[in-house]
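After this line comes chain A, so read on.
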Amino acid sequence: MTLFDPAWIDVAILAFMAIVAFVVALLRSVFASVMLMGIFSLLSATLFVILDAVDVAFTEASVGAGISVVVFLGAMSLIPSPKAHGRTRPLLGALVCIACGALLILGTLDMPTYGDPQAPIHLHVADRYLSESLEATDVPNVVTSVLASYRGYDTLGETTVIFTAAIAVLILIGGSWRDGVKAPARADKETGDA
Partner candidate 1 sequence: MTLAPDQLLLWAFLTPIIVAVLVAVAGPWRNLRDAISVLGSLATFGFVAMLASEWEDKLVSRTIADFLPGLTLRFSLEPLGLLFAVIASTLWVLSTIYAIGYMRANEEHDQTRFFALFALAIAATLGIAFSGNLLTLFVFYETLTLVTFPLVTHAGTPEAMRAGRTYLGILLSTSILFFFLAMVWTYFEAGTLDFIKGGILNEETGPSVTLVLFLLYMFGIAKTALMPFHRWLPAAMVAPTPVSALLHAVAVVKAGVFAVVKVIVYVLGVERLAGVPGTAIVPVVAGFTIIAASLVALKQANLKRLLAYSTISQLSYVVLSATLLTPISIMGAVLHIAMHAVAKITLFFAAGAVYTAAHKSEIGELDGIGRRMPWTMGAFAVAALSMIGLPPTAGFVSKWVILKGAFDATAWCAVAVLVLSTVLNAAYFLPIVHRAFFRPLSAEAQAHPHGEAPFPSVLALTLTALLTLGLFFFPGEAMKIAEAVATGR
Partner candidate 2 sequence: MEFPGLYNYWIAMVLMMMGLYIVITDPNMVKKIVGLSIFQVSVFVFYISMAKVRGGTAPILDDRFTVYSNPLPHVLILTAIVVGIATTALALALLVRIQAAFGTVDEEAIKALERET
């Protein structure tokens, strides 16, 4: 391992991401958290480029750092920032997270190492995509051919997910939902239970 091992870049970016995540956890300001979340996404997009996932990087940059932040800001313009408040169940949360993280790290010690070309993941299906897809689909971008053809059904599902989300947002805050706000308030008293 040399100082100039390209792997350092990954680790550096990941370290940056960790710092950002840590700051987000500490921050009280929701607005700043959202901005940092955008930066987090952007950092991850950079990392994805380094890790050869250009399509994912492109998408993460436009969605995570772009649309997502815009939607957050749009929502936050309707939701006033509340005052500072202590954490709920900080100990329990920490315990759960540490246990989960420990399980995850200790449980994966015998995983194939990073970048190992002989890992099973690269040998079975993926290998066939790389060798067969050009002939079968005439599309040199394997990600596209897998996305749209081999696993095109997943992508139909993905489109349906977006469709679902749009419909859901529409039904929740579309049209004249405010007219309905008063009615539930009355229903409240009738059906209230502890």
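We adopt the following convention: contacts are C-beta pairs under 8 Å (C-beta built on N, C-alpha and C of every residue); 3 or more make two chains touch, one makes a residue touch a chain; residues count from 1.
Selection rule, in plain terms: all candidates are chains of the complex that A comes from, given by their letters.
If you're wondering where the values come from, they're calculated on a predicted model, not measured in any experiment.
Given that all of 1 or 2 sit in the same complex as chain A, name the one that actually touches it.
By the stated definition of touch, the match is candidate 2.
For chain A, which residues are in contact with candidate 2 within the complex?
1, 5, 7, 10-11, 14-15, 17-18, 21-22, 24-25, 30, 33-34, 37, 40-41, 44, 47-48, 51-56, 59-60, 63-64, 67-68, 71-72, 74-76, 78-80, 82, 85-90, 92-94, 96-98, 100-101, 104-105, 108-109, 111, 113-117, 121-122, 125-126, 129-130, 133-134, 140-143, 146-147, 151, 154-155, 157-158, 161-162, 164-166, 168-169, 172-173, 177-178, 181, 184-185, 188-189, 192, 194
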